[in-house]
Structure formats: C-alpha cells, structure tokens
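The complex appears here without one of its protein chains, the remainder shown in place.
Chains: A and B, in written order; residue numbering restarts at 1 for each.
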Amino acid sequence: MRYRSLERLTIIFSWLTGLLLLSAVCLLLGYLFIKGYQSVNLTLVFGDASPLRAILLQERVFNGLFPAIVGTLVLVLLSVFWAIPIGMATGIYLAEYANPRTKRVLDAFFDVLSGIPSIVIGLFGFAFAVFLHKHYSDRIGPCLLISSIALSFLVLPYIIRTTQASLEGIPRETRLTALALGATKFQNIFLVLIPRSLTGIMSGIILAIGRCAEDTAVIMLTGAVASTGLPRSIFAQYEALPFYIYYISSQYADRAELMQGYGASIILILLCAALFSVAYGIRKGLTHFALYRP
Amino acid sequence: MKKLSIISLALIVSVLLACSPAFSDSLAPFKSEKGLLKISGGTAHIPVMKEAAQQIMMANPEIQISIAGGGSGVGIKQVGEGLVDIGNSGRKATDEEIGRHQLKLYQWAIDGVAPVVNPQNKVKELSQSQLMDIFSGKLNNWKQLGGADRNINIYTRDEASGTRAVFWKKGLKKGPISSGAHVVVSNGAMKSAIAQDPYGIGYVSVGHIDEMVAPVALDGVVPTIQTVQDGTYKVARGLYSNTKGEPTGLTKKFIDFLYTDEGKKIIEKRGFIPAQ
Partner (left out) sequence: MKRYRELIAERAFLLSALTSSAITVAILAFMVFMGLPLLKQGGLYQLLFKPWAPFQGSFGIYPMIIGTGAISLLSLLFAFPLSLGCSFLIGSIAPQSVSKWFRRLIELMTGIPTVIYGFVGVFLLVPIVRELFGSGSGLCILTAALVLGIMITPTMTLFFCDSFDRIPKAYLDAADALGASPVQKLLYVILPAAKHGMINGVILSLGRAVGDTLIALMLAGNSVRVAESVLEPARTLTAHIALVIAADYESPEFRSIFACGVVLYLFTMAVTFLVRYLTFSKDQTV
C-alpha cells in the first residue's frame, strides 16, 4: 500500500512539474510577445530609413535594429566558418585515426573546452586582442574578427562531438565495404563515411549557429558596442542583437527605447528559430547532394 | 491674405537660408574625410556623442563612428593604449594619467552629479550629512527620512566611473560607500535602475535627469543645470574628451565639431552647459 501511494505521488509530481515548466515558458514568451508585438514592424528594424535602400546599403539606419541584425548574422557566419573545418577535422581524427589512449586524452581536453564559461573565453579573446594590439599591430583591437574567433572556440566542441559521434555510429558493414573494394582510408572517409554522417554533423552545426547567435558574454568583451552602424570590415567593432538587448535592459533612456528592447528580443527569438529552420533545410539538401554524388 | 503668405514664405526662406550656411559650416570640414573613428569611455557623454556622430555620418556616409561606454577610467586607459581615438571622461584625468599617456584634454561641457530617487519617493530633500549616512549604510530606512517604511536600496557605479569619483569626492566628502550597494555600469543604467525601484537612491549626471527619475535637493539646492551653472549646486564637473597626443584628421574635426554652434546646440539639447 505504501508503494502504491508513492507511485501515485510520483505521477502527480511529474505532471505538476511538467505543467510548471510549461507555464514558465508560456509566461516568458507570452509576456514578451504581448508586451512587444506592437513594436515589431519595419520602423523597428529600419528606423526612418527606407527598407529597400537600407538593404541595398544605400542609406544608413540610425534608430533601427538593422545594423545589429546584420552584425549578428555576419558574426555567426564568420564564427561557424572558422569552427567547421577545424572542428570536423578534429572529429574525424578522433573517430577514425586516434588510438584509444590518444582519444582518451583528447576527449578530456574537449570536455573541458565545452565546459569553459563563455565569459572566460570572452576574457581570453579580449586579453588576446589587447596583447596583439600592443605587440603586433595598432589596427587590431577588440573587433569582429576577435569576437568570431573567440566564438568559434566556444562552439568548437559541438562540431567536434557531433562529427565524432555520427562517424562512430556508422555500422561496420558500411565502414568496410568501400575498403574491401580497394578504396583508401581517405577516400572511404570522404566518399562514404562523411556523406553518411552529414545529418549528425549538421545537427552540431545547427547547435553551433544557435549558440553563436545568442551568446552575449563573449561579444560584450570582444568588440560589440552600443552604436556604430553596419560593420565595414572584420577589424571594426559592430552591433549585435543580444548585446543590444542586454544594453537596453540595463539602460533604456525612455519608453520608446524600452519597447525597442522588447522588439529586439522578439526578433532574436525569431532569428534563432529561422536560423534553425534554414539549417534544417540545408541539411536535407546537403545530405541528398552528398549521397547521390556521381 | 495672399500678400501675407508671400511675406511669410519669404521670411521662412530667408530664415532657412540664414540657418543652412551655419549648419553646413559646422559639418563642412567633414566633407573631405572618410574612415573610422572609435570613441569609448564616459557614459554621461554617450547621448551627445551619439547625436553628433549621427549628424556627421548623415552628412558624410564615408565616415563611420563607433561609440562604446565603459566609464571614464576605461576611456582614459583605452585612448592611452591607442585602442580608441577619443576616450571620454567625466572627471579630469589625473596628472599621472596625463603624463603617462601624453593626453590632450578637451573639456566641452559643464555638468553636475546629482543624487536621484524614484519619482514616487516622498523624500526629495536631504542634507549632505544625511546623504553620507545613507551611502555609508548608517541610515537604512526611508521612514527615518519621512518616507515609506522600507529599506533604502543603494545604487552605485563601478570603480572605473568618473561620475562615481566626482560624487564620492564632492557629494560624499570622500565618505564610505556601503559594500552592500547595487552596482550598475553607466549613467543610463543608473537612471533605469532608479526608475524601476521605488525605494532606491543613486546618482547620475545632471544632464541625464528627466521625468524617469527625481533629483534630490542637497542642503536645499535642487540640482539642475541652472544651479550647476550659477555655482549654487556644488557637485559640478566638466565633461572631457581626451586624445593621445595632438589630435589629427577626423579625430580633431570631431572634437572641433563639439565647439561649433551645431555642436553646442546638441550639448544644450542633451542637458549640459557648453563650455566657453
């Protein structure tokens, strides 16, 4: 009988917690959307500028989120661009080349890397930029390049891990077929194993993209600023959506600016969702393309 | 009637004609410039910097100006290290800082630092000793000052802040600030923190005071830009832009712009007194 009531209690408890979490999320998103939906419009993004001219870079946007959105997109693309080759190569090495002992040691390194708080990586990036500035070139300071490199450190473990896991998950038969037919190890990896594990690898890249788009701690130390306009070069400072939200939440000047913060939050959430769905779209296309390569 | 409208039209045109040369005069030097100008430091300066930057960038799309905060300490240090072109500070750089980084100081406005509370708070007047007791933590309930029966939430700035340095020196006579105080990172952040906390007290640049926060009269003097100007409100300071060595090119033109009529208009509009 005692056990029976424990079981019933467990069921009630589980449903309650599920409901609690669900309502917390609904509260979070609901609050944001109800308070902010009115501010989401073209003026929020483009300010007083004409949208078309702004997108064609013919007109500057001053009171809108356009520079921040572009900044975030460029940042994400750059970071992922650095992280993908080295991350995938490392994943391949771990899965296909490393002997068990090397693997254990390297695994430990990447476990640590994935656990390092983002602010510490940001601090590293900042200190590194100052170091470069002092000893090498006056042109380098906290900037888009430094931010994207620091962010790529942050997301490297995602790409390494997913590449490694999806390669290791390939069954032996598939693994051996091409080799038995006389393919070299390298050919086997590139023509058989990687196409087979693209789905897994892409899921890691998606995760990485999401992480880059939302991270604030790294960029606030490595070059994101409150106001600068569109980034002109990778050595320039830039605006970014998450940093803008943080900035507004702590120092809005008036109600209008606060509403822009709500709008920016909604856009960031939508942007994250859009990035994810685009990445899912690419994943399908890529898998097909790679699988049916002549 | 027709005549009147023609006259008024002529008037408007002549006024416009009279104004526009002044406008383009202020911005004219930027015509031949292009490139990147980096500004950081003092957070009291940001509204003026932003508006000046916007006007310059509108007039000449080849120029890009980036503005970051951080506080006066950061501004002075970053310009000294060459990380930015202009480092703003809400306090005068110390002789040691000037010497070490070969700083050139440009004071373009006069400002004050005022204690502020939430507009809902009934306490709108304090003596300097009461203020010191509040910030040291000796007075910890608004009831002791005739307000609501709630604890006083103290807000202060980080150590790099020039506003903090000035307020501490002149407002608190170098008295202690409780370590239990909330810490915010800019004048803007102080303003929104106090606007949100009905039981908070903090301090901001006088130029930043608007209907979101209420200034507290200190020994009977309400801190406004007038009382700062006529010298009755004592916690006053200058707003500085600092450069490493003699400024050149775009940097020089930007600083010069702050001293033009157009620049002075922006400074006044943002609540400061343009320096003579």
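Operating definition for what follows: a residue touches a chain if its C-beta (ideal position, glycine included) is under 8 Å from a C-beta of that chain, and two chains touch if they have at least 3 such contacts.
Keep in mind it's a predicted model, so treat the numbers as computed, not measured.
Chemist: Using the definition of touch stated at the top, determine which of B:Leu27, B:Val185, B:Leu239 or B:Leu258 touches the missing chain.
Modeler: B:Val185
Chemist: Provide the residue numbers of subunit B that touch the chain removed from this figure.
Modeler: 70-71, 73-74, 76-77, 81, 150-151, 153, 158-160, 178-185, 193, 196-197, 199-200
Chemist: Applying the definition given at the start, please give the residues of subunit A touching the unseen chain.
Modeler: Against the left-out chain, subunit A lists 6-7, 10-11, 13-18, 20-22, 24-25, 27-28, 31-32, 35, 85-87, 89-90, 92-94, 96-98, 106, 108-113, 115-124, 126-128, 130, 153, 156, 160, 184-186, 189, 210, 213-217, 220-221, 242, 245-246, 249-250, 261, 265, 268-269, 272, 276.
The rule is short, and it goes like this: only the chains that are shown with their structure count from here on.
Chemist: Distance-wise, how many Å sit between the C-alpha centres of subunit A and subunit B, to the nearest whole number?
Modeler: Result: the chain centres lie 37 Å from each other.
Chemist: Which subunit B residues qualify as touching subunit A in the complex?
Modeler: Answer in residue numbers: 36, 38, 40, 46-47, 50, 53-54, 57-58, 61, 64-69, 81-84, 184-189, 191-193, 210, 212.
Chemist: Using the touch definition up top, name the residues of subunit A that touch subunit B in the complex.
Modeler: Residues in contact with subunit B: 60, 62, 130, 133-134, 138, 141-142, 225-229, 232, 236-237, 250-254.
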